[in-house]
Structure formats: structure tokens, C-alpha cells
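One chain of protein is taken out of this complex; the other chains stay put.
The chains carry the letters A, B and C, assigned in the order they are written, with residues numbered from 1 in each.
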Amino acid sequence: MFKIAVIGATGYVGTEIVRLLSQHPDVEITALGSKSFAGRKFSEIYPNYKNIIDMELMDIDIDTLCEKSDIFITALPHEASRDIIPELIKRGKRVLDHSAAFRFRKKEVYEAWYKTTHGMDDLLKDAVYGLPELYRDKIANCALVANPGCYPTCTILGLAPVIKNKLVHSDNIIVNAVSGVSGAGRKSDLAYSFCEVDSNFKAYGVTNHRHTPEIEQELSILGDDKVQISFTPHLMPIKRGMMCTSYLNLKDDIWTQESLYELYDKFYKDEFFVRVLTPGNVPETKNVAGSNFIDISVHFDKRTNKAIIISAQDNLGKGAAGQAIQCLNIMLGLDEKSGLCYPPFYL
Amino acid sequence: MFKIAVIGATGYVGTEIVRLLSQHPDVEITALGSKSFAGRKFSEIYPNYKNIIDMELMDIDIDTLCEKSDIFITALPHEASRDIIPELIKRGKRVLDHSAAFRFRKKEVYEAWYKTTHGMDDLLKDAVYGLPELYRDKIANCALVANPGCYPTCTILGLAPVIKNKLVHSDNIIVNAVSGVSGAGRKSDLAYSFCEVDSNFKAYGVTNHRHTPEIEQELSILGDDKVQISFTPHLMPIKRGMMCTSYLNLKDDIWTQESLYELYDKFYKDEFFVRVLTPGNVPETKNVAGSNFIDISVHFDKRTNKAIIISAQDNLGKGAAGQAIQCLNIMLGLDEKSGLCYPPFYL
Amino acid sequence: MFKIAVIGATGYVGTEIVRLLSQHPDVEITALGSKSFAGRKFSEIYPNYKNIIDMELMDIDIDTLCEKSDIFITALPHEASRDIIPELIKRGKRVLDHSAAFRFRKKEVYEAWYKTTHGMDDLLKDAVYGLPELYRDKIANCALVANPGCYPTCTILGLAPVIKNKLVHSDNIIVNAVSGVSGAGRKSDLAYSFCEVDSNFKAYGVTNHRHTPEIEQELSILGDDKVQISFTPHLMPIKRGMMCTSYLNLKDDIWTQESLYELYDKFYKDEFFVRVLTPGNVPETKNVAGSNFIDISVHFDKRTNKAIIISAQDNLGKGAAGQAIQCLNIMLGLDEKSGLCYPPFYL
Partner (left out) sequence: MFKIAVIGATGYVGTEIVRLLSQHPDVEITALGSKSFAGRKFSEIYPNYKNIIDMELMDIDIDTLCEKSDIFITALPHEASRDIIPELIKRGKRVLDHSAAFRFRKKEVYEAWYKTTHGMDDLLKDAVYGLPELYRDKIANCALVANPGCYPTCTILGLAPVIKNKLVHSDNIIVNAVSGVSGAGRKSDLAYSFCEVDSNFKAYGVTNHRHTPEIEQELSILGDDKVQISFTPHLMPIKRGMMCTSYLNLKDDIWTQESLYELYDKFYKDEFFVRVLTPGNVPETKNVAGSNFIDISVHFDKRTNKAIIISAQDNLGKGAAGQAIQCLNIMLGLDEKSGLCYPPFYL
């Protein structure tokens, strides 16, 4: 059994990681770190875990943590990472991080969009972007994995087949995205209170959401071309779930609904967690809720010669914790599906 | 007091019309027609109306209806309209219809997208598209008003300033739309049951939704150019509310956030029900729920030289019943705001 | 036009009062007071009011307020009331207060359950409990009205017919209550965040909720007997709405479903806002949402000789703001229904 520590275990991503690890046949949770709740039982903070995980939350003490665990999953405020991650790497531990700090090839991009100094940029060259469908081999062999943002995962996997094959114009791509509320994390904030959110729908971060450069970086690498997107996220009144509806102009006038579908189906035929839906079907967030699946449909809009791509995932699943476990499995040489092969919630 | 009949009063649009008429100072409901519930009290079907509107629902008998009422608001299945509307017009009554039948200039478009024969196309030449912001004068003087679809209203009002002023490329317009569930009407249908819809989000009608030609017709007239859109609606788990997020390529490289806002603010400065939000704000459906307002924000995406336009309305309000009352006021020579000037629900 | 000030206008009760006053034909809002948002437009805090109420929120300055207004509706934290209400009364103004401070006949009860010193108890003797169905005449002629709590209104009106007529054992009454989330007010609090509340149901304040003594006080007066209740509130994931399901043991063995219904129907036959449902119907919160109605059904449980009484209201409506307007109308000698006679939301 591999020994895993989760640092920042009481946020929504943290608790989802704990949920998945608790069902994983090949790993063992050996430490749960939390600044806010150190000394209390995990099941006091999340009473759903009573009798399942009553482990005590511990303060973030590097020495103790390093004794207990081999691999560290970190889900911390960006600043807190700085105190911990470089030290863990120095001590030869492997880290799977959920912050944005290690997702960018260039620290300048991070610093410009996140309006802070990086401070750990010497680690950037060895960090791997933790999207298994693109970087499986690198993930297997690295010490520091940067788990992608939720919107980037949903967008990049949706667009990869047409971008990689250079089938679309790369300068006029629209990504219209919608997220459930858990994406905002666990916090006291009027803007995310029930009465403000329920029965409501709104956009946010219009023209300036911080996941934009992350998506553009990866699509540009994938398409070997400068890819530019218009990305607009929205908040919808559900807990879990994310959908990206993307609009791309096809270069050639040769496509049909069937040929686009076949392109996608073939591209992802070996990817268990990417489910390409047959023509006539569309993704629904309930079909992926609670799981590591991402459902994708591609639609040919004959009238405008566009490909419309719809991708849906659980923002806490393939968009965060599920993907983390998928990466973890790869890092540990386990079956990539280990601990992840159950049906989504639906209800 | 003007005497109004509502025919098809027990659907969700019908009941919203009744709700608004019941508060209107200048009109009186003289008949409520319903095929399904004739003979029962309106407040038996919608118990919220108990002690407010206990009027009996009547069968759709033209003679009786014509005795009682001067103006008819019809919200019927498309087929049922055929039996009633031509006859009402023949008898000199004025009709405000909620079906799609009279929204199109050419019957061929209707027949192609709605897959039926029109059968009342001799009325088309005199019908007016009931969007007051565009056709106020014609509405005032006509006998037959076709209340627009909910998505078309939300889209057209959002795009009118840039289309009318020919500021954007007309062949690459994306409209990403989201609707609350009441838009599907009141019916027993597993697809709209609580357990299937709650906590879920999905697209539908991708590349082929029937509101597409309606939007294109009106935008083409407005821009005096062939306008083509990619329109994708989605279903979200709220009762009331609709949002369109539209992406348009600006022709010129001269815009700023401020100048785009000023364009919109000026365009709608005399329109009470169109609220252009100041920069930094975005529409939220709760801010228009239950009202005839449509909130619009325009965003300049400098990186891609796009205008991103977000428009939000209540699909039952400005998208249906509210707009009907606004048209009715115009038809009757009343203050356009009469009976419509109250705050949206928010909560 | 009567001149009304609302002090504490930006909480959920405050904004609902503003919503109702804005539609009231006989009154005018002359001041909106807010400690937190003084100097900003009301429509900045609640953007749904844009173009409807753009009035600036003012700091709570007694002199200015007294110049502008005749009647004051206060919805403040209990402590803030202490600075304002005695002074307003001293200056001859009339006050309609939403705190608990003036609901009790004895200051000791207030101090015991609210764990604070009262500090304004010299006003108690002249304060009237603002439940129009019980204290209409007193409300008409007093300077200080204490608007009842939401649970007490829902419970007392539900139980009044059997208590007043001494038909039930007064020592074994169960009140099981459920409230929508807006009852908790507008605040940043993790416990009321969307992800914690949505799809969840829980009890709170079991055996010790502060509305218990308020209910017992009024039922004891009404029944001229010591009435004791077991009161258990729950939180449900809706914004607006409250339901009390009460269980009472009938003293005599003479009742039928029909005779119980007749008792209720007769008891409330002159009360417009209390709708007694005919046998076979049950209250639903959507039928009262957004209104001042309370719907009540009474059920005879033959097997156990119990009366089961179900009462539903909007916690912000008859449970708070609606009732405030009803009291205001009485205080001002207006038609009690003025500004309140519209259909509930349903949708």
C-alpha cells in the first residue's frame, strides 16, 4: 500500500480526494493536513465520514508528514504552497499539486494573470502538467505534477482532436463554460450563499478569467500554433458539474456529422475516462457527477461550417480530485483506473 | 377598462399572463379559455390564485368569447390556433398570439423548421412581430401581433445595437443560450421531472433549434444584411430565467470597453425595460425574474477584438407574458409600462 | 401619501418590505436607512431594483429621518434597535419593529431566551403584538407594533381556532416546522452557503428555539390557559417558504373531518389573508410565495383522535414583510389589503 498525505484536506477538492482515496484498493491515507482544523477529527468537519474516516487532522509539519507519507497531494491556497512544496521536493518526495503555480511553462504568464510573484519558479522546468491524456509518460516519471484547472481540463480534452489535427482556425475559438458552485471552494461568502445562488444564473470573469492562459498554453502546444480563445465562465445553481460548449470554424468544407464523430471516437478510443457520445446524444452533468469521466459530443453545424463541441465533467471529479487520483495511479505505476471505476451519481 | 380574454390560460405562459393582467389597472380579464380544464375554477388548477382569481375556465367557444372580450391573448398549441385565430380576426377582434405561426415573413421558413403546413398564411402579411423596441408603431395599429419567442427576444435585443450599426461581421455570430425549465411548458414529461433536471445541465437542439430562423430573420432585417448565427440552447435547473451570451467579431479596431458601453447605453436610453448595465456589472437572472426587464451588459474582449454581449430576462417575463402585456399596452394606447412597473423577484 | 422610512433596508426582510411598499398605492418611501451601505444606491445593493428604486441609502440619523418620515419600519439587529426606537417613540413617531424585543409581555421571558438585557422595557406596556387577526384594534391605535416572528405567525394562526375554542389538550402540542433559507437573513456564513444547503435537510434549535416562548405566550392568552408546545424547526433548500405541521389531541370524541373544516372556515371567514383549504387539499409553499397569504388545512386523524393542522406562508411574506404592510395599513386606517392583493408566485 502506498502512503499518501493530503494537505489541505478540508476544502471541497480536499474532501473529494479523501473520498476517492478511501475507496482506493492500492493506497492508504496516512496523513490529513489542515491549518484551520488541526487537532480535530476529519469526521467532525465532514460528518458524512463518521465511522469511515475519523482520522485526526494534523498541522502542517514537514518532518512528521515526511515520516508518514511517500506522496503528497496538496490543495492549498497559492501562498501556503510556497512554504511546503519546495521543501517536499528537496526531501525527495513526490507532489501532486492543485494550485496554478506549476501549470505554466513561463513564470511570467502566471505572475501576470495571478498578480503575485511566483517564488518557486526553479521548480517549473521539472513540473508536468497533469493531464494524463496528453502527458501520461511524463507524469509517470516526474516528482511534481500540476493538476490542471477544471475549465482547462474540460476545454482542452474537448478541443484536442480538432486542434491536434489542425482542422480549425486557431484565432476564433469560443469557449462558453458553466460551473457548479463547489468550484468556488468552501468558504463564507455572501456571493455563494444559498439565497444569492439558488434559482440564479450569471457570468463572471468575462474576458479575464485566469484559466484562459492555461487553456491557450496547452492548445498552442498541442496544435503547434498560437491558439487564442474567448473564454466566458458562468455560475449555475448546482453543486457539482461543469460544461463547456465550444464553437470552432472548420478550415475545410469536407466534414459531416459522421466524419467528425469518427475523428473524435478514434482519437479517444483508448481513453477510458473520455466518453465520446454517439451522434444524437449530448452530455449532461448528472451523467458524470461524482466520477472521473468526461463526456464529449461533437456537432457539425453545416449552415456555418462550424464544429460545436460539448464537454461535461464533474468539476470536482475529472476537473480536480478524480484527475488527481488518475495522475497518482500513473505516478505509482498502478492501473490508471484503480479506485476510479464506478458509475457516476446520476441521482 | 378593456376586456381581455386569455385563451390557453392554464399553461405556464398563460398563468403568467393572468398574473400580470390581474394587477393591471386598465384592463379586465373577461374570459379564461382552456380546453383541458373547462368548467373548473382557475384557482383549482393554480391554487395560488384562491381568493384572487376564482373565475371559471370556459371552453373555447368563439361566439361566447367574442361577446365577452375585445382583445384575445392566445397561448395555444400551434394546431389549436388554426381553429381560432382566423375566425377572431374575421370578426374584427385583435389578437396577440404566442405561437410561432405569425412570427415569420415567409410561410416557407415556418413550414421548413416546424415541419407542418401553415394553413393561415393569408394572415401573415398583416401580422406584426411583437417586439416593441423594434416595431412599436406597427404594434399600435395592427390586428394580429405575434409575440416573439423567448430566445429571439433575448438575443435580438442583446445584439440590436451592434447589428443595426453594422459594427460586426454578420457571418460568424455565436449565441450561447440557457433557459429555465418553465420554458418547456407545463406537461407530464419524464425529461422535465425533478429528479432528471435538478442538479443537472445539458444542451439541446444543437444546430437545429427552431428559434434560429426567427433570430436570423429579425437580425437580417435590422442589419439590412444576411445575418447567420450559431445558436445553442441549454437547460438549467431553475424555474424562471434565460441568459444569452453572444460572441461577435468587431469589424473595426477602434473600440474600448467604454465606447461599447456608451453605444448600448445610448441605443436603449428611452427603453424602460432594457437595462444596460454599467461596466463592471453582469446580468443575473434573479435580477429580472418575474418582471418585464431585460438586463444587458456588453464586454470588449481586447485580445480577440470581440464584443461579448450578455442578456438576461425572465423567459416567462420579457420572454413571453411580460412582453405580451407590453404589446397589449401599445395596442390599447396605454402607457407602455402600465401594470409592469414593479421590482423583479431577486428572492 | 403617507411617508414611510425603512431602517435596515438591505436585509432580506428589509428588501421585501421595500418591494411591497414600492407597489403600495397609498404610501411613499421617503427614507431607506442602512448602516452598512449608507451613501450607496439601493439598486446597487439589489440590482433588481435598477430603474425602480435608485434612492440613496442613508445613515441612521434620527433628526434627518424624523424630518422625512411619519412612520418607521425597523428591521435591525436587536442591539441597534435600542439606539433608535425609544428616541423615535419619544418624538411622537410610530414604529413597526421586526425584532423580538417588543413581542413579549414580560421582559424576563425575552431576557431569558435571548440572553441579553432588554433595556427598553418601559416601552413594553404600550407595544402591541402585530398579528392583525388577533389584535387588529390595538394595532390601529398604538405607537409601537412588534411584528411577530415568522414561526409564531404560522403556528398561532394555524392553532387559533382550536385553542380559542378550548377543543384540544393544551399540554401536549407538537409543532413541526420547516423554513426556507431566507429566514436566516442575508449574511456570509458557511452554514448557509449553497453547497452546504442545497439538496440537504436538517433540524436546528431542537428543544430550545427562541420562537417557542413567543408561541406559548400568545396561545396561552388566546386559550386562557397555560399552553405548552414542543417546537422543532428545520431548514429546507428553498429561498422562501415556511410550513408548520401541528399535532393536537382533541378533548372530545365528537369530531369529523367536515366539522373540523367548518370550524376553521367559519373562524377565518372574514380574514382575507387566511385561506382555509377545503378537505382534500393541502397547503404548498409555492401557493403563498411572495404574498401575504397563509394557507391552512385541518385534518381529522380518526385513528388517534387528533387534529393535524398544516399551515404554510412565505416566511418573508405573512411571516415578516407582508404582515408588516398589513399592520401598516391598519395603523394608517387604510384598507387592510391595500398593496397586498396580488397572486402568489407559484413559479
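Here is the rule we use: a residue touches a chain if its C-beta (ideal position, glycine included) is under 8 Å from a C-beta of that chain, and two chains touch if they have at least 3 such contacts.
Worth saying up front: this structure is predicted, and the values here are computed from it rather than measured.
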Touching the absent chain in the whole complex: find that residue among C:19, C:211, C:239 or C:275. C:239
Chain A, residues in touch with the chain not shown (by the definition above): 12, 15-16, 18-19, 22-23, 46-53, 182, 198-199, 239-240, 272, 275, 277, 281, 284, 286-291, 293, 295, 316, 341-347
For chain B, enumerate the residues touching the unshown chain of the complex. 12, 181-182, 186-190, 192-199, 237-239
Considering the whole complex rather than only what is displayed, give the residues of chain C touching the chain that is not shown. 171-172, 174, 176, 178, 195-196, 198-204, 206-207, 228-230, 232, 234, 236-241, 243, 245, 247, 249, 282-286, 289, 297, 299-304, 306, 308, 310, 312, 347
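Going forward, only the chains that are shown with their structure count from here on.
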Chain C against chain B, contact positions shared by both copies (same if over half, else different): same
Find the most central chain, measuring centrality by the gap between its CA centroid and the centroid of all protein CA atoms shown. B
Roughly how many whole angstrom separate the Cα centroids of chain A and chain C? 46
Can you check how far apart chain A and chain B are, centre to centre, with Cα atoms defining each centre and the answer in Å? 38
Two or more other chains touching the same residue: where does that happen in chain A? 195-196, 198-199, 237-239
